[in-house]
Structures are given as C-alpha cells and as structure tokens.
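With one protein chain removed, the remaining protein chains of the complex are shown where they sit.
Chain IDs A, B and C follow the sequence of writing; residue 1 opens each chain.
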Amino acid sequence: MGSLADFQNEIYLQGLGDVLPALPTDLTRLEALAERRMSAQAFGYVAGSAGSEATARANRAAFDRWRIVPRMLRDVAERDLSVEVLGTTMPAPILLAPIGVQSIVHPEGELATARAAAATGLTKVLSTAASYSLEDVAAAAGDGGRWYQLYWPKDRELAVSFLERAKAAGYTALVVTLDTFTLAWRPRDLDQAYLPFLRGIGVANYFSDPVFQKAVGGPVTDANRDMALLHWVANFGNPSLTWDDLAFLREHWDGPIALKGIQHPDDARRAVDAGMDGVIVSNHGGRQVDGAVASLDALPAVADAVGDRATVLFDSGVRTGSDVLKALALGAKAVLVARPYAYGLALGGEAGVRHVLRCLQADLELTMALAGLTRPDEANLDLLVRDH
Amino acid sequence: MGSLADFQNEIYLQGLGDVLPALPTDLTRLEALAERRMSAQAFGYVAGSAGSEATARANRAAFDRWRIVPRMLRDVAERDLSVEVLGTTMPAPILLAPIGVQSIVHPEGELATARAAAATGLTKVLSTAASYSLEDVAAAAGDGGRWYQLYWPKDRELAVSFLERAKAAGYTALVVTLDTFTLAWRPRDLDQAYLPFLRGIGVANYFSDPVFQKAVGGPVTDANRDMALLHWVANFGNPSLTWDDLAFLREHWDGPIALKGIQHPDDARRAVDAGMDGVIVSNHGGRQVDGAVASLDALPAVADAVGDRATVLFDSGVRTGSDVLKALALGAKAVLVARPYAYGLALGGEAGVRHVLRCLQADLELTMALAGLTRPDEANLDLLVRDH
Amino acid sequence: MGSLADFQNEIYLQGLGDVLPALPTDLTRLEALAERRMSAQAFGYVAGSAGSEATARANRAAFDRWRIVPRMLRDVAERDLSVEVLGTTMPAPILLAPIGVQSIVHPEGELATARAAAATGLTKVLSTAASYSLEDVAAAAGDGGRWYQLYWPKDRELAVSFLERAKAAGYTALVVTLDTFTLAWRPRDLDQAYLPFLRGIGVANYFSDPVFQKAVGGPVTDANRDMALLHWVANFGNPSLTWDDLAFLREHWDGPIALKGIQHPDDARRAVDAGMDGVIVSNHGGRQVDGAVASLDALPAVADAVGDRATVLFDSGVRTGSDVLKALALGAKAVLVARPYAYGLALGGEAGVRHVLRCLQADLELTMALAGLTRPDEANLDLLVRDH
Partner (left out) sequence: MGSLADFQNEIYLQGLGDVLPALPTDLTRLEALAERRMSAQAFGYVAGSAGSEATARANRAAFDRWRIVPRMLRDVAERDLSVEVLGTTMPAPILLAPIGVQSIVHPEGELATARAAAATGLTKVLSTAASYSLEDVAAAAGDGGRWYQLYWPKDRELAVSFLERAKAAGYTALVVTLDTFTLAWRPRDLDQAYLPFLRGIGVANYFSDPVFQKAVGGPVTDANRDMALLHWVANFGNPSLTWDDLAFLREHWDGPIALKGIQHPDDARRAVDAGMDGVIVSNHGGRQVDGAVASLDALPAVADAVGDRATVLFDSGVRTGSDVLKALALGAKAVLVARPYAYGLALGGEAGVRHVLRCLQADLELTMALAGLTRPDEANLDLLVRDH
C-alpha cells in the first residue's frame, strides 16, 4: 500500500511538466471559488448556517485554541492511518459526512461523490435527503464503504422501509441524525425563499419508497406530486422522539448505530445506555442552533463520558489535516468532513471530490508524521496544549 | 394557536411563487440597509451610541461568550413560548423596548409600531419621548399589550399627570428609565448638532399635557413654542433623584413598576427593597455610558441578587433568537428589543416592524426547540457553557 | 461656575442655526483627519510609535478590558470635577501632556496650545523640546496652570539653568521624563530620515539658554549653528542617570516633582523613597519601548505601591471621557492627554486644541454623572469590572 501522502510527490512531479493542480490544495480556499461557480440558491443552501452563523464561526475558531506540540526523533517511517470504525475498515480516519440534495451542487450529485469516495477507499455516509435513491448511489459506490444516514420520519412504517432498503443495498452502519427534526432559521435560504425539497429535490428516497408511495396513492407522478410533497413536509422530521424510541431503532437495524448531533455528555451517556454503538459529536456544521457550542469544544466532555463503551466520531468544522489530528487527540476515533467535498463537487464533479479527499488524507498523514505519530490511535491529549 | 415558527414555512411556500421576503431575515443585516434609507440625522440618532461606542460593541460581543449546548430527543413537538410578565401575557418573551421620536424614522412612527406589535400580540413599551401622544398610540395599538415608559421629569406634578394619563389610556405596567436623566456625549448627534427634541420632535406627550401647558401659559402655539421647548429642556431629566424618591412613584402608580437601566446587583437589591416589581438590566443599547459593562455580562449577578423577589428583564444588544434564549438562560424572564424594529420601521413601516417581530419569534421558537426546550422557563444556566 | 458639559448644549443649540462643530466630537476620529492636513514628516513624528507600534495598540486595547458599572439614583445634580494636583487646582483631572516641536504641527505651536489650555483653565505641561522658549510660552499662557517638563541633559549646569528659568517664568511643578534619554527605533521617522531637532526645531529652550550659549561660544547664529546642533545631540539625553541623581533634582527645585515614565511598582516605590511628590505612569504613548506593557495595565500595581505617599498620574492612550474615568478608578489622580490635542492643533490651531479639551471635559462630566459620580475622588475599583 502506498502512502496517502504520495499525492504530494505526484503534484510536484507533474509540475515539472507544467501541470498544476486543478483546484487549490488549501481546502479553506474552496468556498470562495465555489461561490463563483454555484447558483446563488445552491451556494446559500450549502454555505449557509443558522441565524447569524455564529456557530459556524465558532466551529472554526475552536480549532485555533488547541495547538499541537510535535515530538521529534520517533521513527515515523512506517505509517498506517487505517482504522476500523463501527465494523468498517477505512484507509484514514475520515468519512464523508451525509449531505443531502447534492444535485443542486452538481448534476451527478451523490453518484459522483460515491465514486470519488470509492476511489479513495473512504466511507461515504449517504443522506436520506439525497438527490438519488440509496440503491442508485450504492450501485455507483462499488466496493466503497457505505453507511446510511437516517432522517427519522414521523411514519414508523416508512422508517422501517428505509432501514430495510439500506440493509438490502449493502449499507453496513446506520447514522441517525437527531438535531434536524425541523430546519433551523436559515437566513440565506429564507432570503431566497429557497427550500430544495419543496422543488422536488432531495426527495428521491421518499418518492421511490413503497411505503411512501402507498401513502400517496401510488408512484409519484405529475398528478399526485403536490400531495407527495405535502406528505414529505408532514413526515420529514419527528420532533416528538425521545430516548425511549431508540429501542425501536435497535429492533429494526442489526448493524452498528451511531447518533449524530450529540453535544452534551449526558446525552452521550444516554445514547450508550440505550445500546447505541457510537455517537457523532456535531452541531450540523452550525446549520441548526445559532450560538451553539463549537463542536470541538463539546468533544472532550463527550469522549470522557463515553470512554470505551462506544465509538466517538466528530463532525463540524474540519478543513485541514491538522483539524483532523486535533479531533483525534481530543477523543474522536474518526471525523466526518462535509462542506469541503461539496465545494470540490461543485468545482470539479467526481474529480473535485477526489482532489479534496486526497488533499485531506495527504495533509493528515504528513501532519501526523511531522508531529511524531504513525497511527491514529497514538493521538491523545498529550499531543496538545491549550492556547488561551 | 399556530406556531410562531409558521413564518418559516410561509416564506418557503411563497418562494414557490417567486415571492421573496421584502426584508432580510437575518436581523443583523438591517442596519446597513436602513442607513441607505434614513436621513443622516435620523440614522445617526438611532444607530449612534455614547462616546467611542465601545459599550454598543461590548453588548454584542458578550453574547458570543456564552454558547448553547443543545439537548437531543426531548419531545419538543408541543411548544408554548408565552409568558406572563408583570401581569401581561405575551406570546413570546419579547417586548418592544421604548424608543422615542420614531417619526424621524418613519412618518407613522409609534403608530405603525403599535399596530405591528398588536398584530403579533407582543407588548410595546411606549416612550415618554414618543412622537405621538400616549393616547394616540394607545388608540392605534388596539388590543395589543401596552406598557408606559417614564422619563421622570423634574416637575413632580407633570410626572403625576403622565402617570394618570397612561393609566387612563390603558397602559398596564410602568417602566421607569433611570439611566437617561441627561443625554450622554453622543458624537454622531453632536457632529450633526442634531437633537430632535429641540426641533419639536418627541415632545408630543409634553405639549399635549395639561400640567405642561399650564406651565407655559396654555396650549403650545407658534407664540410660546420656543418657551415650551426651553421648559422641556429644563424639565426633561431629573439628575437629583435618589432611591427615596421611588416611594413617590409607588404612591402614584398602582400597577407593576420596573426600573430600567439597572446594571449593578446592589442597585437591583435596592429596587426590590423599594417595592419595585421588576428591574430591566440595560445600558440603553450603549447610548449612555461609553465603556460600560456589556448588558449581558451584568445580567447574571443582577438575576442572582433579585432571585424570586421580582421580575428581571433584559435589554441591550438582542438581535437573534439565540440572543433571546441566552438572556433567558442567564436569568431574564423576557427581553426588550429595540434597534432592529426601528430599522424595520425605517425600511417598511408597520409591515417592516411586523417582519422583524415575526422573524425574531420564529427564530426563537426554532432555536429553543432545536436546543431541546419547549417553554421559556426551561431555560437556565444548564443550557450554556462559557466560551473563553 | 458652569458645568463642563455645557459644551453639549452649546453645540445642539448652534445646530438650530445650522452651525456644526468644526471638528469631530469623537476624538478617536481626529487622527485620520489630521493625517490629510499635516506634512508626512510631521504626521509620522506625532502619530508614529516605536518599532511595530505594538505598545501604542496595547495602550488602547487595555481600556477595553475594564468596564464601568454605572450606578443609579445617586443624585448627581451637583458635580464638581475640579482637583488639586501637586499644588495646582484644575477644573477637571486632565492635563495637557508635554509634546515637543509643536511648530511642525502648526506655526503657532505651543503658544496656541498654551492659550487654549488657559481658556479652559487646564494645566499645560511644557516640554523642554518645545518649539518656543519656556518664557515665550509662559507669556502666552497667561493665568493658565503651568508645569515644566524636563529632559534632563548631560550637562548638569544646563539642567540647573532650565530649572531656574522655569521657576522664574512661573512654572509651578516639575515633570521629569525618565524614559527618553535616547529616542527609540521609530520606523516612521527613520523611513523619512526625519528628526526635527537636527533641522533646528525643538531646540528653542537650548539655544536661548545662557549655559548652552556659553558652551557653544555665544548666541547661536549661522556660524555656530551646526556646532550648536551637535552640542544638542551630545547633551539631550543622559542614559547614565540613576536613582541617586534624584537628590540633585530635589536640591535645585523646591516645588513638587513628578517622575514620568514609571511602569513598575518597584520603580514607583523608589521614586517615593527619593522624595518625589508624584509619578506619572506612562510609556510615552508607545513611542519608546515597543512591546511594552499597556500603560493602563501598569497603573493598578503602581497605584497600590504608592498608596497615599505621593500623587499618581496617568498618561498614554487617553482618548475619551470613559478612558479618563477608568484611569481614575484604577488609581490615578488625574490624566495627561497628548496626541488628541496635537491633532486638534493641526486641524484648527488654538481653536482646535480648545475644541478637543472641551469635548474631553464634557464627555468626562457626562460619563461620570451617568455612572453615578459627582467628584473624581469617588472613582475607585468598585466602579469597574474586568471584561476578560
């Protein structure tokens, strides 16, 4: 197996033939470029956050408060960044976070993303709100790692149908998003009065579902389309769920389950007590509660509360290899990355996503090695100091 | 009763017909737009603060230091944001703070504001320095909640007259502003040598008052107008008031009284000891003491000092639902919002104010629900962590 | 005696006749305006600081870390801001700091400044490096308070001559600047290779001095001018001074003496032990040691070390009434203001300086009253909270 950092040499060698990377290698620069390429509505939907977007800013600022103290002379010639997370082996502790409605970003949407993920061996978490059905995306993904993210609908029969379809299509782990039973106050979307779902985007998994179809009187056609959308609105999120409902999930999914959106250690404890296999510390990239705690600031207490009893993953704000390493050191087994690959998708389709993933992997491997680490599980609090 | 957050769906549905909101839904963006619409004098008066405007900046920065930790799976399907504050029931813990001279913002001034408040059911606190008389505004407000704010004049007979008129016009609670017995050093106004009162704006409640008229020899006409203005200048504020004077107030107002401008816990204690029903933690939006403590930073100690003995309200810096929720968690029963609705008034008259109030209510309800709360009284310090 | 805040009403009343203040009333805005009016060399000299100018920025930032907690209902109708400092009574706790070479700012230089100070009753501290002789400035100052600032030259006989001349001209207190025995690395001046003294500006007190003249063979003419300048260079500062040398000063000046440039409590203690009457906490406005502690941050420990044994004054960074009040609360008896009046001088000559002084006095009186204070000696640490 080659090093994940081979991408670095590849770029420099291509430079000798005057070939430059098609996209920036500093992933924090992609957003500004993507803004020029995307429609105002699509960009607003992807880049926007809740309210005054204070949470999104806090997510980024939190990384700057933790500083890595590199260690020297540790023989880091042999590196192995692979990890096994909830039964899936991946070449680096990085997953593609679930992002819905990717066809507003690029016509090939989740299909392109799945192919790019498969090419790097990284695991993609498919959103219930995908533009393409979970079966189509599974087919595109080939051998790539495949997890399914559930927006738990009000209709329990529909939820069960989603889980059964996901299992049948080879999705091995289940991510249940808790923090989005309703959409937040998102000014960028509101100012454009733009909600993709109401325009029929991101409902593929619903419209293609037999339970959903039964509820709207058969396959969705022009005739029942408006009714189907209203049914979607009524069923998308379930605000009345409680911890007791997790037993239902456990009953209908025999693979590993991770709860996404955990920010308080007590919620993490309850998740483990309810038999969940993992929690994902996340504030949905700042898209739900304006003024929420930075996700990285929430991580240490959650990791401490969970201990060895379950797997802790991290999401919200990751842009660089250094970010990944800090999250690992603060207790995450792996991280989920989101907007950067959406911008890669906008800027270059499948190749753009692949570029983003290869940059992030190479950056992580180099940063780890230069900090004196050869494997993700070597990262712990000893690696960090708090800045101020 | 519909949800306060229905406004969100309303906007998205209108978008399907290509109808966009007339004003931004991120209220922090209104000021820049209003600046283009308002006269330089009016904008300077509303947007300006004392001195170097450090207090106004501190007010906003303080919110960022407290972060909400959302809780999951709490069944938030049924939400009720209504509260009873000093005898008035309101659909959300939000009041319209007293702002004077609103006719410099929009010709219909306080009348438009009162109508918008009534349309949302929120309570408006009418300023003594209103452009329209308290009777006219009461008539415009219809059934809306109605409180009266007193600038306590030097002439005690005039003060009593104000209170009696307010009572007669159906104002149910009294807000006494302590921090503005004289105007601060306000460079934006000074640079324009602009004080609306000297130009006859914001003196309606005085000129229409029988006690005031008696003092200036009858109704104010061109003949005695200059004298009337001088009399206003001499009587507007009373810098010699002390805690002992509160007994006088108590004697002449039998409804609830709240003191506005409290920033020190000892002052809060004295207010309660003097029989006041409430205190409003406020630094007048940074318009009085440059370099003063951020109002939100002053809130916890005041709330602690008051405990259950009186009602604590909060004012100065509120712009988003997240801001409201943080103030509730730090001990406020409700908040007062000011400049945002003034900008709404400038940009859209009554409809603009209504837009601002509906945005803020919807944002608050969604933020609360997504944080795991269904009622304002569930917010307490457990909801927050301090950022740094 | 009228209130210092009368200036506020004066401005608003003039506004009724469409007369606006000639200069901004927010003194932090003067620098940008002055830059357009002054020569690049003069502006660089006045606005510039040492090195990367980090100290100047720190001076300003330090004020923001202390926040005033206003108190209510304290009867502040009668205010008296006057103080007696080192034997001089002044209407407000504000002095004009010594600034040399003011003729590069405005042709009338220190004469205009002295007249403006006299008009407000404030005390001006005349710099040894003034553009006009101390006798000429004394004549211009009329009845205004008058202190003399000494740059202690190498030639002791010359130092004694300065002191005797100052005494004869009616200067009542002596300020000895310790922190400028040599000029710092000041990039703005160095980039322009501009040192006013070498061009014969700011040497009036030297060239007019009998001891100096004796040393250069008589009155300075074209013939011995270069030699005189070289003699000035050789004598301006004395880097070998120690605490023991203060006895010499004490011996030759029987009025009060204050040491300027004290930043460490141990130095303050030594000053008091050496019989000094006062210390001025100052970092020369950031013009000497780049990266030095903010002057306001140095104040509390110095005030604590000095206690009641001597007078503590404050200098470096004052721009607003709030700044003055914070310095008083942290232990200063009065403050010195510098650059703002230099910019006032640049922009409006004597009237410009007067404008600056009146703004600062009015702002201070209003800020104090609104914070609940009627006299400077009521300000203490109870007035403040630390921000972060």
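The rule is short, and it goes like this: contacts are C-beta pairs under 8 Å (C-beta built on N, C-alpha and C of every residue); 3 or more make two chains touch, one makes a residue touch a chain.
What you see is a predicted model; the values in this text were computed from it and never measured.
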Which displayed chains the hidden chain touches across the whole complex:
A, C
Considering the whole complex, which of C:V289, C:A342 or C:V385 touches the chain not shown?
C:V289
Based on the whole complex, identify which of C:D136, C:D209, C:D297 or C:D363 touches the chain you can't see.
C:D297
The listed residue (C:L163, C:A184, C:V203 or C:A303) that touches the chain absent from the view is C:A184
On subunit C, the omitted chain is touched by residues 50-52, 54, 58, 65, 178-179, 181-185, 187, 189-195, 198-199, 233, 239-243, 245-246, 259, 261-264, 266-267, 270, 283, 288-294, 297-298, 388
Footprint left on subunit A by the chain that the document does not show
5, 8-9, 11-16, 19-21, 24-26, 28-29, 63-64, 66-77, 319-323, 325-326, 359, 362-363, 366-367, 369-371, 385, 387-388
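Here, only the chains that are shown with their structure count from here on.
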Could you draw the chains as nodes, link the ones that touch, and say if you get a line, ring, star, complete or other?
line
How far is the middle of subunit A from the middle of subunit C, if each middle is the mean of its Cα atoms, in Å?
60
Where in subunit A do residues touch two or more other chains at once?
none
